Every structure is written in C-alpha cells, then in structure tokens.
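Just one protein chain is left out here, and the rest sit where they should.
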Amino acid sequence: MDASLTDEQQALRDTVARLAADLAPQSPAGLPPKGSAVAEWGRLAEMGLLGMRIPESAGGMPLSGVEVVLAAEELGKRVVPLPFIGSAICASGLLAAAGASAELLESLSSGRTRLAPVLDRTLARLAHRGEPGVAWDARGADAGLAIERDSGRLVAVRPSADRLNAVDLTRELRAVEASAEVVDIGDVGGALSVDAVNRVLALTMTAICADLVGVMQAALDLSVAHVSARVQFGVPVGTFQAVQHMAAEAQVSVEAARGLAWYAGWAVDELDVPEALLAARTAKAYCSEHAREVIEAALQLHGGVAFTWEHMAHVLVRRALVGRQTLGDEHAQLDAITALRSAAAVP
Amino acid sequence: MDASLTDEQQALRDTVARLAADLAPQSPAGLPPKGSAVAEWGRLAEMGLLGMRIPESAGGMPLSGVEVVLAAEELGKRVVPLPFIGSAICASGLLAAAGASAELLESLSSGRTRLAPVLDRTLARLAHRGEPGVAWDARGADAGLAIERDSGRLVAVRPSADRLNAVDLTRELRAVEASAEVVDIGDVGGALSVDAVNRVLALTMTAICADLVGVMQAALDLSVAHVSARVQFGVPVGTFQAVQHMAAEAQVSVEAARGLAWYAGWAVDELDVPEALLAARTAKAYCSEHAREVIEAALQLHGGVAFTWEHMAHVLVRRALVGRQTLGDEHAQLDAITALRSAAAVP
Amino acid sequence: MQSGPPPAVQGCADRHARRRGEGLGRGARGENQARMVLSSRGTGAKPRIRSEGEHEMDFRDSPDEHDFRIRFRTWLAEHAPREAIPVEPDARAAFLHAWHRKLYAAGYIGLSFPVEYGGRGLPVTYEAIYNDELGAAGAPPGPAFGHIANAIRLYGSDEQKKRHLPGLLSSEIRWCQGFSEPGAGSDLANLSTRAEPVESNGVVASYRITGQKIWTSEAVWADWCLLLARSEPGSRRHHGISVLLVPMRTPGIDCRPIVTASGTREFAEVFFDGAEVDAANLLGEPGQGWAIAMSLLGYERGPADIGWVSRFARTLRMLEDEARAGTLRPESTLRASLAKAYVDLRALQVQVQRTLSSRKDGSTPGPEGSIDKLLMTRTDQSLHRAMMDLRGATPLLDDGLDLDLYFWSRAQSIFGGTSQIQRDIVAQRVLRLPRAGK
Partner (left out) sequence: MQSGPPPAVQGCADRHARRRGEGLGRGARGENQARMVLSSRGTGAKPRIRSEGEHEMDFRDSPDEHDFRIRFRTWLAEHAPREAIPVEPDARAAFLHAWHRKLYAAGYIGLSFPVEYGGRGLPVTYEAIYNDELGAAGAPPGPAFGHIANAIRLYGSDEQKKRHLPGLLSSEIRWCQGFSEPGAGSDLANLSTRAEPVESNGVVASYRITGQKIWTSEAVWADWCLLLARSEPGSRRHHGISVLLVPMRTPGIDCRPIVTASGTREFAEVFFDGAEVDAANLLGEPGQGWAIAMSLLGYERGPADIGWVSRFARTLRMLEDEARAGTLRPESTLRASLAKAYVDLRALQVQVQRTLSSRKDGSTPGPEGSIDKLLMTRTDQSLHRAMMDLRGATPLLDDGLDLDLYFWSRAQSIFGGTSQIQRDIVAQRVLRLPRAGK
C-alpha cells in the first residue's frame, strides 16, 4: 500500500498548475463571456491533457485516473474556464469506451473537436436522446453527447441556440431540447454496456470531486491571505481564535476530500465497476458536502468584500454549487451508497 | 399577544426554584439509590404541584400548561429525582381526563399514590396492556398506567421486580412485562378518546421539553462557572474566543428552546388538539436536538473533569439523553411534523 | 409548618380558574369551540382571539389585534402585488418603493410609532402581526427602515422627529445609513470619516464631512443619510463620534453602486469630499454617536424590526406548496428538511414574540438582541440551504432570485455585525464571561 504521489505525478501536478495559473482569470472581469470558446484549449492539447483517456492507437496518451484527479484539481483551483472534464474526460472517455473511430478520437485529443456530455435537467445523470437536457461543460462544444435509449449507442446532438443563464460563470451549460437535432460528428462506435458507462461516470464524478477540492483549496488560500492582511481592532483578523478555528476546520475538510478523490481516481482504473463507483460516490458525497461548508466558511472569513461582484469568492461559490449538484450531491450519493452497502454480501 | 410571564408566574417559578434547590442532589454521590422512593414527594404535594392537572372537585388545583412548564424547568435544572412529570402530569392528567374517581385523584394530588405511565420499549408512545413496556419516571410508583387496547380504558399494572439498568440516574425506569399483573388502584374512569390522550401526551411532551430546557440551562450555568474559574495559559479559559463562542451558541439554543416550550405549554390549554400537538412536537424536536448540542458543548467546555463520576455533568447528560428519546426525539418529531404539515389545508 | 400551597401557586391557580370560568381556554373538555373560527394557513399563524384586560401570557391576539390582523390579511389578499419582483435593480427599487408607499397609505407602516410622527401609535407587538401576515401572504417585503426610524425617534429633537419621521415612514423620503467604512467593518469604532465642526461666531454652525462609507444600502435612491462620523478631531475609538442627518444631494457627495455577488446593485460606496451640512442636522448630542449607533444596531439586529421573519415565512410557504405539488427532490436526507425549517422558523417567531413583549413597556433592545440575531442567522442559513437543496438544479440553471437569497443568507452572518461579534457580545455582556486582558 502506498498512498503517496510518485515524483512524476508531482511533476505533472506542478506542470498543470503552471498552465492553470496562465489560463486563470485574474478577476471576475477577466472571465470569458458566455458563448466565447476560449482559444487556449489548444494549450491543454499540447500538454497531452486532452488525450488522457484516449488510446494511443487513436492518438491519445492514456494516463491513470490519479493523473486525471491531479490535473482537475489544479484546473479547478484556478477556475480555468475550459471544458477539461466535460470534453476530455467524460465525452472522450465515453467515445473511447464505445470504440469510436480513431479519427474522431484524434480530433478530440488534438483539440479540434469539443464535445459536451448531455445530462438530464436535474444534472443527476446522463440524458437519453429525446429528453430535455443540459450540455454540461459545453464551452466551445461542437455538439452534446447523449445516449440512445434503445441501442445504448452514443449520439451527438445540437444544443439550443439560447444559452442557459446558469450560475457557474466558468463552466458553460447549454440547454438541449427534447427535439434537438442530431449532428454527424463521425463514427461514434457501438453500444455501451452499463459497466462501461458507469466506469466513465465514476471517473467523471471523481474529476468533479477533484475540481471541488481545487475550488475549496482556492477558497481557503484566498481566506488565509485575506485574514492575514485585514486589520480590525488593531490586529490582523487572522489572530482571532474564532477565525483561526474556522480556517483550521476548512483545512481538515480539504485534506480529507483530497484523499477520497485520490482514492477514487486510483480505483477507477484498478477495481471492479461496482467498487469504483462506490469509491466515486463516496468521494462525491464528501466533496459535495464539504465544498459547500468550505466556501461558506470562506465567505465568512472574508466578510463583506466577498459579496462584491469584483471579488473572486462568488466565482468559486458558483463553480462549487454546480459541481456539487452535477451527477449527484451528498443527498443523492448517500441514498445511492445506502443501497450499494446494504446490498453488499456479508460473509 | 403577550409572550411574557405574569408576576404570579414569575413568583411561582421562583417558589419552585427554591424547592428544587432544596431537593437537588449536590453531587452524584447524593443521588438516591435506584428503587428508593424519596420521601420529599410530599413537599411537592404541599406546594400544590401534584394537583396541577386534577380538577378542584377531586382535590386538585388546576394550573395551566404554562405553569407546568415553569415548574418542570426548575425541577429539571436541579435534576430533582422525583416523578413530577410521570405521576403528576402524565398519569394524573390521563386519569383526570378519563374521569377517575375523586378518591383516586385525591390520593395522587396528596402524594399518597404515585403512578407511572407505561411506554412501549422504544419509549416513543404509551403502551397497551399486554405488550412489553417501560414504567417511565417510576420512582416510588405504586403501579404503571397502560391503556387497554380494545376499550381505550386505563389499567394499572405492576412493573417487574427487576429494575432496568437505565442510564438516567434521576428518573427511574422499570420494566413492565407483557404478562404484567393488573393492580387495583380504584376507579380509573372510562374510555379515553384519542383526542383526550393526545392532549395529555402533548402536555407530557411539553413538560419533558421544559425539563430539557432546565437541564440545558444547568449545563450552561455549570460551564460558565467552570470556564470563569479555570485558569490555563495564565488566564481563565473563559477568555478564549473559541470558548466564549461555544457558550454563546448554547445560550441561543437555550433561549429558543425555552420559548418553544412556553408556547407549547400555552397551546395545550388554548388550542385544538392537532395544533396543541403540533406545538408540542415542534418544541420536542427543537429541545431534543439542542439539548444534546448543549450538553455536548458543556462537556467540551469543562474538559476532562466532566468525564468523572463525581461531576454533575454526566448526570445532566444522562437525564437529557433519556428525555430526548421519551415520546420521540427530533428524528421522530420531524417525520411526524412533516406528516402534519403536508396534510394541512392550503387556502 | 405551612398549610396549603404558597401564594404564588394559589395566584396562578386563581387566574387559571377565572380564565376557565370565563369560557376562555380549551382545556381537556373542549370548551369554547366557537371562538376558534379561522382556519389555519401559512406557517401556522392561526389568528386567535383573547380577552382584553389584565396582563397574561397569551400568544393569541387580543380582539383589537385580531381585528387588525384580519383587516391586514384582507387588504393583502386584495392589494399585494401578484407579479414577480423585478430582477433589474432600478425596476426592483421602483417596484418596492411603490409597494411600501401603498402599505403606508393603507395604514400598515410605522405601527408602533407615535401618531404625531406619522405612525399608528400601536403596541410594538403589532409589528409581529404585520410580519406574520406579510410573510403568510407571500407578499413582497416591507420597508427595512425600522432601525433608522427608531434612532430618530429615540435621539431626535421634537423638531427633527416632526420633520423626518412622517416622510420616512411613508417612504416619501428615502433614507440610507452610513456606518461601515473600508477600514471599519466589524471594528466600527475604527471609523475615520470626519465631520469637522465649522464655527461661526464661536458656535458650531455646520459640519464638513470627508471620508468614505461602504455597503450603504439603497444609497443610490436615498434622499437622506443617517451618517456616523468622527466630529471631534483627534478622537479615538468610540469617543468623539456623532450622528448627522445628511441630505444626499449636498454638494461633495458621490455615490458609486457596488455590484454584489449575485449581480444586484442595492449597495453603494458613498464618498464625502468636504460635504457641508448645517449643525441643526446633528442627531442627539455631539459625541453621542456611538451610543446612537449601538442603539440603532440593536434594532437592525432584530428579526422583526426590519422584517426578516416575514421573508423567511414567505420562502417556507412557497417551498411547502412545492412539496405538496411534488416538485421538490425526494432524497431521504432532504425529506424532513421543511419540517426542520418549520421548527427553526417557529423558534424564531416565538423568540420575536417574547422580545417584542418585553419591549411593550417602551424599553429598547439590549445585548440580548444579539441572541435574536444569531437565532435569525441560523434560521436564515438553514432555510436557504434547504431551499437550494430541495430545488436542486433549478436555481443553478437560472441565475436569479434563489441564488440572491442564498447569498443574502450567507451575508446575514456578516451585516449588522458578524456572528463572531454577536457571539462576543452574548458571551461577554449576557453570560458575563471574562474578557481577555482584563
């Protein structure tokens, strides 16, 4: 058993961190407008981040779930407004599992094509074609990716022209109507088994967990900097015990959330689907609950300034709220875990 | 609308407080052993506290639910080991509502007879005769009082000779077997309607709420005294902000809990049964949840010393834990309230 | 040895007997069914009637209170706007302003204020009824100026009260409150805005104001500002501070809206660059500013004084309707969350009733007000968390009122004094815990 990162993994994390710092909006005013594709997508391709879940035979360079988690945390920490999870992890993962054409997969890993998974309107699960949905993490997406109810095959659909007024300012969500037009994006492969879909969903959930860990860490870092600098009553507010304890509790939550995300990232490539899914749901339950706790603590630690549009705090809050909900928050996960655990065989 | 006490009510509270201080165990070593009847029962009778819910025609001196609440809080605060709620409120209330003989009621109000309601083994509801139960608040009780399933009449039964090893050191609980012998205690009156039973239960629940408020207040008072006196790092620990904030939050809970208990005590005599019951359940949900929060905070505020047998803290914890559970803790009440509220007519 | 119960117990018993004799109270025998005529609605705020007369704990309305409640309820049913509150800031402000003027015109604002100053001269408990009904009707929020109005009522000269209160209560004249500064948030005593006395013939004729205020709500629409400033040059902490009533159109005042996290613009930064106001606009005495500020904050922290309770009741009522319609999420950990919100709201409502009852004699909020503020914050935050959870993706797909309410609920533990400050107050001034360094 070894629950620590390798030197390469640490180096990968640092590399992605530098890229994320480059791509990070420095203030809410610096956020790309809704509908803007953000050209920096190519830089993720150059770094190999878009082919992480695409076979080498199709131009990808497979990396493990742990690396996905490390990259997603760094991108989340800088609220990078690019669809890494939606296109490079979820959509690419689904297409790779379905055996899509090398050409299509290569256009994803190279950054020429972006696809967004279509979730149902509760954001809780993948949508079937023909039901109203939401193209999730759809910035610059050429199409949404839904599942045909009968055949179990993937199908690309065109999101509605009207953009949703979703609360996340960094991750774009677009409406997909029940009558959404099918788009030809090439050979999307064959039918997906339930297991295959679940393994991709487990990794997607886990990547969202890592994104939430990044957001929590950013919220905590901002808070620590703020309370160290902000003076009231003649002292930095960070000297008050109530302030220190709030920050300390947030630190505990962030560490524990990170551990569960690492474990789930490892499990997705190493364990059977039911176990990988349990690991992902466990992480998602924890990260969803604690992401909200931590961002709420960060708002409190900042005081009034966090409630201004110009401050990054609300950008973090908004990303966390949508991340919580996507593929199920703690309420949904706990019910699912209850079902999984009570079905478990007892020796 | 006037939510404040009258001068008489304040005087009554002070009077009961003085009596309770007299009857209070000063330390765990001063607690009466299990099975001891505690002779001071007569002093409650002298003060009129045993006839609060018995008609004047039967030797009682009826007082309102608010007065019951005031008395119960003071007795709870001093963890007085006498069955005020069990015998004087619940059992007497049931018998009065059933139209029991004046002779029986008078023997209750004078303190000659003590009766304990029999609850089911989950402590959640009144037990029917013939099911295993618990005679609740049974110190010195001559018999337990259960309900005949078919007739809806009260029936006195004999608790088992074996005493339960219950955690509350002040309020005695005794097992009642399914085959418990029926005891003749005189004319117990006729059939009780569901409404009549529910009104008595509403008051009993409310009195337990008031008892919990008293326990919370005692826990907070002890904590404030301790942290003001205990010196660590060269200062009273009560100067630390983390300590102050824990105490302040406890104070908020105690005040809010007290308000809901007052309201429920008022409601039991003034509103229709469903509303009186909703008020009681609302108070019980709040008091059950916050009693635990407050006693846990008190343990923390005391540090190690609270975990010694000699300290009163665990006596408070034990009384609170059983009070929480009796007639339903917050989990039970919230489900019941959900049912009551969702059934409510909407204009 | 004593025989018979003590006088206090006997007194309570006599009263209880009288009450039952009068046919009041329901007791175990179900007396007096006829008086309970009105059906339950909203959050359980069933109107109840009690007899006038001697003081007695009674959560039921007196006949006069009951008449008022029914009149207001009937009026609301007819006049409360049914349309959604506009989202665009100016439209929103105009909409609410019109609503507040309408409420005043119908006689429902300033209930506990003296008639001579435009109020209704009613006991302070009527404010609770007003809050109940406003919330139960799902009406838009009422005006939130109780704290400013009470500061003027308590500290103003008769002339100031006559001049300002009627227009304030009627919403004809709009007010804002200039307290917080960039360097004085939780630490209000650190304020640095100066109001330099300008003497003429040896008397202070005016004050010249220089400095910056922040988080001034409604400042962009306000006609007047109740301003806290340092009037004694060189003074420190809570000494040498005064309150001035400042016309917002005074030259040298510049107002820049703050866009909030949810995109609204009800707050502003207000810059004072030598703005000069007449010395007659001093509220209270020179140097009395800190006392006035503390008194005002006591009201601002009150759940009823600026109408929070009614807003929560409105949200809960809407959620309960949605629950009945089956549109909320079904997860097991959410199933009891409305019952929980109901319990929390009832705790707050009863606390408000107790606090207002204790203020019937005209007393003003003390440090105990911080208990109410903390309780209100708990209720606000748990209610709006539950709202977000129960509505699931819906508020996330449409950035609007729900997110705004959620942000407000988080800000509840900051504005009017952070929860940390409130807990300090409760610990040190209510529980009398020792202070550090003393």
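All chains are identified by letter, namely A, B and C, in their written order; residue positions are counted from 1 within each chain.
The criterion applied here is as follows: contacts are C-beta pairs under 8 Å (C-beta built on N, C-alpha and C of every residue); 3 or more make two chains touch, one makes a residue touch a chain.
Treat the numbers as computed from the prediction; the structure is a model and nothing was measured.
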(request) Going by the touch rule at the top, give the shown chains the omitted chain contacts. (result) A, B, C
(request) Among A:67, A:137, A:211 or A:329, choose the residue that contacts the chain missing from this document, as touch is defined above. (result) A:67
(message) Please output the residues of chain A touching the missing chain, sorted low to high.
(response) 1-6, 8-9, 11-12, 14-15, 46-49, 56, 61-64, 66-67, 93, 96-97, 195-196, 199-200, 220, 224, 227-228, 235-236, 238-241, 243-245, 247-249, 251-252, 255-257, 259-260, 262-263, 266-267, 269-272, 275, 278, 282, 285-286, 331, 333-335, 337-338, 341-342, 344-347
(message) Please output the residues of chain B touching the missing chain, sorted low to high.
(response) 121-124, 134, 164-168, 173, 231-233, 237, 240, 242-243, 292, 296, 299-300, 303-304, 306-311, 313-314, 317-318, 321-322, 325, 329-332, 334-335, 338
(request) With the missing chain put back, which residues of chain C would touch it? List them for me. (result) 331-333, 335-336
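Here is the rule we go by: only the chains that are shown with their structure count from here on.
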(request) Please give the pair of chains with the highest number of C-beta contact pairs. (result) B-C
(message) For chain A versus chain C, what separation do you get between their C-alpha means, in angstrom?
(response) 41
(request) Express in whole angstrom the distance between the two chain centres, defined as the mean CA positions of chain A and chain B. (result) 51
(message) Quick check on chain B: which residues sit in contact with 2+ other chains?
(response) 240-241, 245
(request) Pull out every residue in chain C that's touching 2 or more other chains. (result) 420, 423
